[in-house]
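I have placed the structure first, in the form of structure tokens, so that the comments after it can refer back to it.
Below, a portion of the complex is reproduced, with chain positions unchanged.
Chain lettering (A and B) follows the sequence in which the chains are written, and residue indices restart at 1 in each chain.
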Amino acid sequence: MTAPDSIRRDVLFDFDRAARIGLPESVFCQGKSFEAVGALLRKFARGSGHPILFTRLAPDVFERMPQDVREGIDYHAPSRTAWGETLPARAGGRVAIVSAGTSDGAVAWEAGRTLTYLGVEHTMFEDCGVAGLWRLIDRVSAINTHDVVIVVAGMDAALASVMGGLTAKPLLAVPTSVGYGVALGGESALHSMLASCAPGVSVFNIDNGYGAACAAARIMGALCR
Amino acid sequence: MTAPDSIRRDVLFDFDRAARIGLPESVFCQGKSFEAVGALLRKFARGSGHPILFTRLAPDVFERMPQDVREGIDYHAPSRTAWGETLPARAGGRVAIVSAGTSDGAVAWEAGRTLTYLGVEHTMFEDCGVAGLWRLIDRVSAINTHDVVIVVAGMDAALASVMGGLTAKPLLAVPTSVGYGVALGGESALHSMLASCAPGVSVFNIDNGYGAACAAARIMGALCR
């Protein structure tokens, strides 16, 4: 019988994943112990040769890490992402990230940072909420010079449907948990995007900027055959 | 003790309601027995002197009514509404009813017919869904010549938010139960409208075109002091 009190916790990493699906395994920090996250940050620090992305790494957790751990890591507080090393830049397409309001920033930047890590070029278009439609209309042409569009929006998530009617590009929509009342938690935004009247809008889990970036990378891989 | 087997069912009408709140009582037919609805249609037929609105009166129910009942009633199948007599026309404002898709028609016309019954002038603007944004943009000026705007939309209900950013008028939003999957039943549209990023959007129960028309009439009453 395994002795539960003397656990030797070596996480069984799926190092092979990048070769198989083009995307390496990443570390979702929320819910992991301080010690476990610290050990992984040290293991995959700058110079490790293993480019691993850390997501949902809260600023107050990172700041409590020992100085040597922090120095080996490129940390970005607004998106709560970190890495020691990134993947090499991919030739090919560019991604536009279009977000509705300031409060959607954390998720939009999680998508942006994940793309940087994956070596995919991208541009941010923030504050495009449809209550001031001109903010989006003025930038549609610029957005359409990109190859994939990621839309990040909470509350009514109307931006996804409007954008879906203004671009022929692959459109990846990420609902955010921004809001209060019926918007709280992001389910309204999620359902709004899934029920979008614009055809061919792909949807991701609430606040899952990381997932949309991975999906964009899958498309980039297909683009660059 | 009341003898349950010999019920004398005279509905206790709130005839006084119009004087009190400016809106007479109406009859919601769904769920009432065929006999009960028939008796009320006969009672409030053309010439009765009591203008009563019937809502949710399904076409197949109305068609099974005796000929004399049908002849005394102005029935409109798409909106499932009926009346014997209408209220006198109200001076003053006009209402624009803006709907997203063909399938939202039943609810949009319930609002329209209720306004006609209440004596309020209105115009229909159909097929304004935001997936083809030009359909709405082309008509914004015309819509803004009205005093109140009713928006009727299902699925993502993005039309409410976009319209909310394009008009200064009172905006009444009615979600519809159109759709499938997460849209089914209209909850997604309802939540989307309640969480709208446009300020000051009033919302009604799912498929409640009648309610929005009554709210418009309340505003008209205030307008025409």
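Definition applied: a contact is a pair of C-beta atoms (placed from the backbone, for glycine too) under 8 Å apart; a residue touches a chain by one contact, two chains touch by 3 or more.
Model, not experiment: these values are computed from the prediction.
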**Item:** Whole-complex copies, counting every chain including the 2 in place
**Value:** 8
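Operating definition for what follows: only the chains that are shown with their structure count from here on.
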**Fill in**
The answer for chain A against chain B in the complex is residues 100-101, 129-133, 155-158, 160-162, 164-166, 179, 181-183, 187-199
